[in-house]
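Pasting a structure here, questions to come.
One protein chain omitted, others in place.
On to chain A.
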């Protein structure tokens, strides 16, 4: 009698085991991701200052957030930064990928050079570019020492132009990665299609414009999703390169959230800015991930 009972228990255990193995991860995700999101959303409706309080103030924080000039600067900066970053990275990435695809000698040597910045921390990137772009010791001084006496490059000290320094450093860091994505796409294109078009008399320009680039659509989509997600999250690079300055001129939502929550003791407003950031990213990621998962099924 006991033998079948234990066997039965063992099969039942085997049935449950996979779910038991997955359960802790799922529980942790539910709590630390979705639970925490819910909590931050909740806080964004409260008058929390230095510590969480649970006095509900409705949409007050959001109203105050969007009335703050500081937040407007952050939003304006992320719009400028994200669009330039995405467009320039994609353009450079596409160009380098197409060029590297032309039976280039030394491709195996160049590719890793284009891509290594991706392995670095944004803090390292920020440090290197911060001093290189600094007029006192960097590019401006170098050019003048080389004989171009009138050369001026003070963007990083300029309220209106410092944001472009962040674009330069960010493009330096990720454009090689976008190149790798496009190159993988190019290598996946069937050469027969190109040959057929060539026989029909298409020029190289037409070939790329009409056939190759349209076929890279999936790579464009992936690049867009990844770059926009990186742009909205960009915190470290701003901190290392400009510290949000000069003044507040390079403040971004990520730095705004941090300073309002942890140094200015305006937790409610900080939480509401985090919610806005999440909603922006979700608007891009959710449809993308949904489509990817459906496709895979």
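Just so we're on the same page, contacts are C-beta pairs under 8 Å (C-beta built on N, C-alpha and C of every residue); 3 or more make two chains touch, one makes a residue touch a chain; residues count from 1.
We take it that contacts and distances are computed from a predicted model.
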Quiz prompt | Protein name, per the UniProt record, of whichever chain is missing from view ("Cell division protein FtsX", "Sugar ABC transporter permease", "Electron transfer flavoprotein subunit beta" or "Pyruvate dehydrogenase E1 component subunit alpha") | solution = "Sugar ABC transporter permease"
Practice problem: Would you mind spotting which of A:59, A:87 or A:145 touches the chain that isn't drawn? | Solution: A:145
Self-check item: Touch with the omitted chain, as defined above, among A:57, A:213 or A:239
Solution: A:239
Exercise. Spell out, residue by residue, where the missing chain touches chain A.
Key: 14, 17-19, 21-22, 24-26, 28-30, 32-37, 39-40, 43, 52, 92, 95-96, 99-104, 107-108, 110, 112-125, 127-132, 137-138, 141-142, 145-146, 172, 176-177, 180-181, 184, 186-187, 189, 191, 194-195, 198, 204, 207-208, 218, 222-223, 225-226, 229, 232-233, 235-236, 239-240, 243, 253-254, 257-258, 261-262, 267, 270-271, 273-275, 277-278, 281-282, 285-286, 288-290, 292-293, 296-297
